[in-house]
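Omission of a single protein chain aside, the complex is shown with its protein chains in their original locations.
Entry: chain A
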Amino acid sequence: MRPFSRQLSDADLMVGIKAGGTQRRLYENKLYEKYQYFIADGTHKHRLSEDECASVYSDTILVLFDHISTGQFEGRSGLKTYLYKIFNNKCVDEIRKKTTNRSSVHDAFSLDDTLMQLPDESRSIVQQLVGQSDVENLHRYLRELGEKCRTMILSWGEGYSDDEIAQAMGYNSPAVAKTSRLRCLEKLRERFREML
């Protein structure tokens, strides 16, 4: 690295992440590195171990990536302020979790967040059925899928579009990538049904 090479601005990083595609990860990594010093700050301020703080920082930054790429972070506050606020809350939550043995109330991504996409009535129907579902096994079946299928489904879970998946995995078009992704999801459903 050049001694005076310019650090990318928050605006540059956000544009790079929002643009998506194959370079999204590079911009995400740069953003992670830029505020990595939060970990040391957290260990001093909250008296958490470095590994605990690093885990909290990773959870924080993953939430931020998601908020940037989905447009949930609108830039009304500075990126650093926004990041620090989430990080601080998560550190406090980590301390609470350690002292009271309670599970996290600030999970990186809750199922409720995912279900918020649905209208109220549909959501309440799904919420009743979710309680009866074997989520742990679904995790296991997903890990057991073939590498290509797993990669596609994880990319979808991470918010990559079919266009981006097509580019990254060499499909001819987003439509072909979508068909393949849904086929993989169907395989997962069959496996899930077999075990019911």
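Heads up, the rule we're going with is that a residue touches a chain if its C-beta (ideal position, glycine included) is under 8 Å from a C-beta of that chain, and two chains touch if they have at least 3 such contacts; residues count from 1.
In this text, contacts and distances are computed from a predicted model.
For the omitted chain of this complex, the UniProt record lists the protein as "Tetratricopeptide repeat-containing protein", which is one of "Adenosylcobinamide kinase", "Iron ABC transporter permease", "Tetratricopeptide repeat-containing protein" or "Xanthine dehydrogenase YagS FAD-binding subunit".
By the touch rule set out above, chain A reaches the unshown chain at residues 1-8, 12, 16, 22-23, 25-27, 29-30, 32-34, 36-37, 39-40, 54-55, 58-59, 61-62, 108-109, 111, 114-115, 117-119, 121-122, 125-126, 129-130, 133, 135, 138-139, 142-143, 147-148, 151, 153-159, 168-172, 182, 185-186, 188-189, 192.
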